[in-house]
Each structure stands twice: as structure tokens, then as C-alpha cells.
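Note that one protein chain is taken out, while the other chains of the complex remain in position.
Note that the chains take the letters A, B and C in the order they are written out, and that residue 1 is the start of every chain.
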Amino acid sequence: MQRIGVFVCHCGTNIAATVDVAQVAETLGKEPGVVLATDYPYMCSQSGQDMIENAIREQKLTGVVICSCSPRMHEATFRKTVARAGLNPYLLEIANVREQCSWVHKDREEATQKAIILGRAAIAKVTLNAPLVAGESPVVKRALVIGGGIAGIQTALDIADAGFEVDIVEKEATIGGKMAQLDKTFPTLDCAACILTPKMVDAAQHEKINILSYSEVEAVGGFVGSFRVKIRRKARYVDETKCTGCGLCTEKCPQKAVPNPFNLGLDTRRAIAIPFAQAVPKVAYIDPNYCTMLKTGKCGVCSKVCTVGAIDYKQQDTLEEREYGAIVAATGYRPISLEKYGEYAYGQSPDVVTSLELERLMNAAGPTGGTLLRPSDRTHPKTIVFVQCVGSRCEEDGRGKPYCSKICCMYTAKHAMLIREKYPDTEVYVFYIDVRTPGKNFDEFYRRAVEEYGVHYITGQVGKIVPENGKLLVQGSDLLAGMQPKIAADLVVLAAAIEPDPSARSLATLLTASMDTNDFFTEAHPKLRPVESPTAGVFLSGACQGPKDIPETVAQAGAAAAKVIGLLSRDHIVCNPCVATPNEQMCNGCSSCEKVCPYGAITYADKEFRMPDRTTALRRVAQVNPAVCQGCGACTVACPSGAMDLLGFSNKQIMAEVDAICR
Amino acid sequence: MQVNGAWQPTIVAFCCNWCSYAGADLTGTNRLAYPANVKIIRIPCSCRLNPLFILRAFGRGADGVILCGCHPGDCHYTTGNYYARRRMTLLFSMLDFLGIERERTRVEWVSAAEGAKFAAVMNDFVRQITVLGENKRLEDFRCK
Amino acid sequence: MNDTYLEYQAEILRMTDRDPKRCMICGKCTASCPAFSEMDFHPHQIVGMVERCEFDVLETVEGLWHCMSCMACSERCPRDVQPARFMDAVRQWRIRKQGGEHLHPQQVPEKIDEATPQQAIAAAFRKYRK
Partner (left out) sequence: MTFRYYPGCTLKTKARKLDETARRCAAALGAELVEPADWQCCGAVYPMAKDEIAPKLSAVRALADAKAQGQELVTLCAACHNVLKRTNLDMANDEHTRDAANRYLQLPEAYSGETTVLHYLELLRDRIGWDAIRAKVTHPLTGRKIGAYYGCLLLRPAREMQMDDAENPTIIEDFLRAIGAEPVVYAMRNECCGAYVTMEDRAAAKARVEAILQNAQACGCEELTTACPLCLYNLRENGGALKVTYFTELLAQALGLEAAE
């Protein structure tokens, strides 16, 4: 038999001024199952809470209804109150008679009647409430960071500094990412290598950080607190533990015609290589697509010159399985392919380059040793045209991206400024649609490019670039002057839009993390939870969540680390008990629920059931992992046999509320 | 529902916990009025709304039922409101088929910041249901 | 807003089936236009004038007749506004209006020579008169 207590709060005059609280208490006191109904000026006050606690004990209440402010305000408070009195905290319902009654209605009679109905609905629901116990699941105190660019490195360092173990999985042979390829960084013009490489070394030397380079995530199982991740360690054909990084092999290898990926193919290197001088780990690897030994079995020069015997042509990929409490996606970005932008002659003339290629052409460790020479004839370009928004803000042209890539305005200002500073005899033109410089010291930086360095900014776009007689004839528009300038340039630099690294899509599937239409990871809340994925235990760092510059990436990396540390510092995770629960007797294993679950919380198990004819049969039935389920209820409606229900918001409970309101 | 001898529409509003319920709270915080006919039921997400709940409400004498959820793309659970939208579209066709005015049900996206919109929507919906009059068609007389 | 102009705008939008509001005035159409130097107003301006209902200006724009319908502007438009369609639609609108025709058959002989392909004459008729 139910013994329900109803407590009507006055909230000073907030409720009592419009709602006749005494009448509400009196009327609700007559509802079946209600043994106590009373009103009090402030239920949330210490004495109000004491009153509820005492009533639960004295009246041996089985359920509590509080008619007060919104549950979003004090549900947590009253749950604790109820629990202190020894009653399950989920045997409490709140009727929202302030925000949704006394504050929005003026007529006292109407408001009182509505408060009574809301109270009845809460009583009807609480009658059907079941005690719920929030489950706990253990937390593995190790984090996985996927991607070893500046985002991944920063996240790993911050987590490791808090005392937790971190693995960085990086698909390339070295960590460092795109930032390692940059020359200078805006708006302060520090050299990228000077600020990045010490961090790479810190990561390598940190006792809590384990770098798995040249590796990829292959499978992810488990859930928040205990993910099981399979990692493929790709064969380097070099024993990582033996190689000292002396580099002798990379000088002696006879295969010299390998396009150098670190320099974006602007020069060549050998088939065995260390990606760049400050690579971490500084270990050579063999590119099997070019190595003569691996392709034909004849050569072996590197093996002969290696003094420590690190070369191993027989090395195979290996799989490792590890457990993690939290996973951080830091897969970064890349510039889009400009193959389809034929009007800019990219790919038709070597002197049309992307901005990232220009970084290499200006970098002291790049193919030209830091002297700006154009690729075709290695001469100094005297006239340089920059084109902004190549592939950015392209709504439906089938070639570009609809979003602003965010970083191009600033790096183009940087490039223009650096070129004008180093080579004052060079004329620099920038075609732009808008100059977007919201950031600390950003607009000042851009204005310096214009005012101090004399960069010509032209409002308009470029329509066609025609390579002719060693020049690039750039035909653009100058919308402010109403002209169609034609500039004979020596070098054209295209600010290519950036897109998420292509590995992100398959990773998102493995992580059951959601993505937007552009393949950027979706955050749990665009404003309030920007570094968490909607999937519990998966966090986002850097440009994989959206275009970002370095300061923003580092800030987000730190924020993601803080969230990971918060998770890993707990021994157990308390789960939301209002989760989906299948009635296995009714489930027919049709998989409808699994298909709508955004979290991958539903799996299937074959279970034995006793049939009416006393035989047993093996049936496939749904299983909900309560640690993963977030309680949205999508599956409950999708289930064709009505086997799936949601604890705390069950079909019966909601129907009872409906009935009470419509009565 | 009869109040002092005059008919007053009974309206059930299902509001998702994260956006619309919070939006309704904001309506109160801003003291924006809407008719007391509207009674809100809190659900975790608009996708928790089984269309049967709506039929149940009509069967029990509700004159209008409204579902409020997060704006498309803003769902706390990422995709819940898309499911809700599809299910409601199907329900609309079914109500058409049953001969229930489809104006008796409505889906609105109300964010946690849209207190004013919540009030405007409810005012409009109550006005609309008042014009439509009492819902007799689906009333389940066994429940009386 | 002038009601007649709103009607004109509706007619042009019906013909183009494109939304001029999507134009972000990047100027790539105008940068691509091979007839730039002959035109008084340029592709992005024509799109903008339709959007702003500036039919008093559109009534006198000469650039329409210099457009070569090469469709480079439409091809390169990053927002799929397709300025070539607006060019064509405004031209049609002008021709449909009383006295808007730009080419009279009597003028043709002086405009062609022995080798001029029929295609050019057919095209000019299509573009310049109803």
C-alpha cells in the first residue's frame, strides 16, 4: 500500500501569492495513497528539509511529492533530503508549480486548479516509481590520445602532469603534426619548431607518456572508464629499440627518388628516412612502396651500414590491445585537394602553391634552405599573389567546403609580412573576400602587414590564372575600384580550405562519436561542453572539432585534458540510473533499438528461455549497457514489441501523468 | 474540461528536459503569461514521446497535444529530435486518416533560451484549440 | 518598395530559379568575366541589383548585350548563385518589355561576313530579341 507525502511550498510569496497553497494541500491530501499533505513557506530551507525527513520517518512514507519550483532548480537537493531519511532518492517527484504555474498565470483560481492537477500528475507518477540505484563502473586510470600534433601533445602532457598514464597513437612515423611543418607562427612570429620541438621532447621523456608512432587505432570496445582499444603498430622495418637515429642509412640508401612527404613532395628523400631532424621518436623507417629490398629482395644497403643491426626487413605489423578510461580524439586537419580548381592552374604550374607548401619553401629546414625560391626555376619571385578562400565558404560548388577555414586570413598576413620583410623588392598582392581577424592582437597584425609592410590587399577574387612565358597571369576583380586587375605574377599562393583528417571518419565510427556533415567531430554541447563528445568518455582536442589556430588548439587541448583528469581521478563512475531496460521476455531481437541508439549502448545476447511447452529455446535479446546508455528513450519508441522501457520515465509513468492531467 | 459551466480546452504539452522544459522555466522566470490550460509533462528527450501517449491523451479527453523539443541539430542526445520529427509526421498522417483535425497536435522547437517563444507558441496553440472546440472524436467513453 | 519592381523581381527569380541572397559578393564571377572591359555593370552587380530591386538601373544596363554567355561566372561561383542565369533572365526581361528588343533582322546583313556561321546568327537572335 502506497503511503505518499505531499509537500506544498509557498516559496515566500512566489507561489503562495497566486496559488492557494492550503487548498492545494487539502485537495491533494484526498488523493488515493496520500497519507500526508502539508504546506510550508520554504521547503528548501533547512527546517523545510527537516520537516520532510521527519515526515518520511514518522509516516513511513513510500513516496514523496513536492510542489515547488522547477526540478531543474532543487530536484538534486530534495533527492538528498529523501535519501537522508532512508528512502530511495528516486521515489521523489516534483510538481513545478512556480515557473510553470504561479509565475505564468495571474488568476488565483485558475492557478490553484492547475497546481492541483500538476500535483495529481506527480502523485500518479510517484505511485509507479521504482527505487533506482545508480550503478557504478570502475575507471582504468590511463588515457588514450589519438593524434600526435600540437593538440594531442598538449593534451597528453597536461594529463601526464596530473599523474596519469597517457598513450599517444600517431599514424605517422613522428609526432609533431602540421605544426612541425610550419615556419613561423602568428601573431608573434615565433618559429614553430622552436616552440613545438621542446614539447615533443617533453612528451618523449615524460615517464607517464608512451608514444606509439606509426600506429593506428583498429578497434574500440567497452565504454567510459574501461575502453578496450586495439592498436595496429605498422611495420617500420627498423627495430625501434635498437635504432639510435644516427641517420647513416638515410644517407646511403640508393633509392633517392622518393617524394618527401614532410616537404609536401617539393623535394625528394631516400626510401629509408627519418621524417625530419627533430623527429620524435628519432627512429628511421622504410617506405615499403619505394624500398628496392622490400620490393625485389635485392639491395640491403641500409642493413649493411647500420652499426646496431636495427634493420629488419621481415618485420610485420603487430596488434596490441590496451585498456583506457578515457579517449581523446586529436586527429587534426589537412588542406583540401585543389585538383578540381583548374582555373587556378594548381597542378598545371609548379609555381602555384598552397600556403602549407609556402611554409616549407620559407622554412630554413625546407627544400630551399629557407630562401624563397619558386619551384619551377629556383629564382626569386618578384611579384607574389595570394588568393584567399580557395575552397572555403563554397556552399554548393561540389569542390569546396561551406565553412570559413578560420586560419587563412592570419597566416596569409603572416606570409605577406615575412616576405616583404625579407625581400623588400617583392610586390605582394592579396585577393580577399573579407579579412577575418578576431583574436588577441590579430587585427593589429593584419594592419601592420598593410601599413608597415605595404602589402596590397584587393577586395575581390581571382577568376583565372594563366601560366605563360614563365609568368602567371592572374585575372582578378577589384570590387572597390570596379576594375579587373591583371597581374603578371611569379608565384601564386592559394589559401586552401582545411578539412578534417580523413582518418577521423572511420575513427568516429569506432568511437560511436558523432560528426557533422563536414566530418568534424560534434561536441556534447556547442557552448557549454565544447571539448566533450556526446559519447561518454570521448573527448575532443584541436582542429578535429572545427578549424582552429594554434592558441585555440592549445587552449582546447588543455580543457580536454582537464575533463580527462576529472574522469580519471575518480575510482568509479556513477551512472545515470534512468536508463533503458529491455523486457527480455518480450524482446524479439529485431535490432530496431540498436539502430536508433546514438551511443551504441545496445548489444544482443543469445539467452535460453523456457517456452510455454516446457522446452527451452535460445533467443536473441537486447542488452543495454547502463554505463553507456544516456537515457534519451529513442529505443523505447522504436521497439515494435514494446519490450524496451525507460527507468524513471516508463511508459506507465508517463501514461499515468497523462491520465491525471486529462481526468 | 468544464470550468464553471463553460468548456475550457485541456492541453498537454510534452517538453524535452534539456531545451523546451528549460525554455518553459524561463517563461516563468520572465513572468510571461500563457493560459493555465497548458499542463507540461517532462520527458528526457522529444524522442521519448511515444505517439501512443498522444492518442492516450486524446482518449482521456485532451483537446490538444503539443510536443516541444530542441531545435534540429541541437538535441542533447544528438539525433533524438530527428526521430521525434519523423514519428510525428507519421502520426499526423494517421490522425488525418482517423479524422482528427491535425491542428490538434503540433511540434515546436523551443530552446532553453526561448522563453518568449514558449509563451507565444502556447498562446497561439490554446487559441487554435479553442477555435477547434471540444475533442469528441477520439474520446474513449470507457474511461469516463 | 515599388510594387512593379517587386513583380519584376519575382519574374526574374522565377526565370533563374536561384537565390541572389546567397551571393557573398566575393567577385569571382566578375574576375572570370571575359567581357569585363566592355561592360558598364558586371555580373556580381547585376545579381545585386536584382536582389535590391534596382530595376531603374537594370532598365538601362548595357553590359547585358556584351555578355557572351560563356558561363564561366556560373561555373566558378562558389555559392551556386549562377550569375549567368541572372544575366540571361534580365536580358529576357528587357526583351519581353515593349521595345526591349536589341536586334532587328534588317541589321543582320551588315553584321556578318561570308564565313559567319549560322550558329552565330541564331544565337544572336535568341539572345537579343523575342
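As a working rule, contacts are C-beta pairs under 8 Å (C-beta built on N, C-alpha and C of every residue); 3 or more make two chains touch, one makes a residue touch a chain.
Just so we're clear, the structure is a prediction, and the values are computed from it rather than from any experiment.
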{"item": "Contact set of the excluded chain (shown chains only)", "value": "A, C"}
{"item": "Identified contact with the non-displayed chain, of A:341, A:386, A:457 or A:599", "value": "A:341"}
{"item": "Touch list for subunit C against the chain that is not drawn", "value": "14-17, 34-35, 37-38, 65-66, 68-72, 74-76, 82, 84-85, 88-89, 92, 108, 111-113, 115-124, 126-127"}
{"item": "Interface with the undisplayed chain - residues on subunit A", "value": "340-343, 345, 347-348, 398, 464-469"}
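As a working rule, only the chains that are shown with their structure count from here on.
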{"item": "For subunit A and subunit B, chains touching each", "value": "none"}
{"item": "Euclidean distance of C-alpha centroids - subunit B vs subunit C, Å", "value": "50"}
{"item": "Approximate Å spacing (C-alpha centroids) for the pair subunit A, subunit C", "value": "47"}
{"item": "Residues of subunit C touching subunit A in the complex", "value": "22, 24-33, 36-37, 42, 44, 72, 76-80"}
{"item": "Sites on subunit A touched by subunit C in the complex", "value": "343, 389, 393-397, 400, 433, 459-464, 475-477, 479, 482, 484"}
{"item": "List of subunit B residues in touch with subunit A within their complex", "value": "3, 10, 12, 21-22, 24-29, 31-36, 39-45, 47-51, 53, 56-57, 60-62, 74, 76-80, 83, 87, 119"}
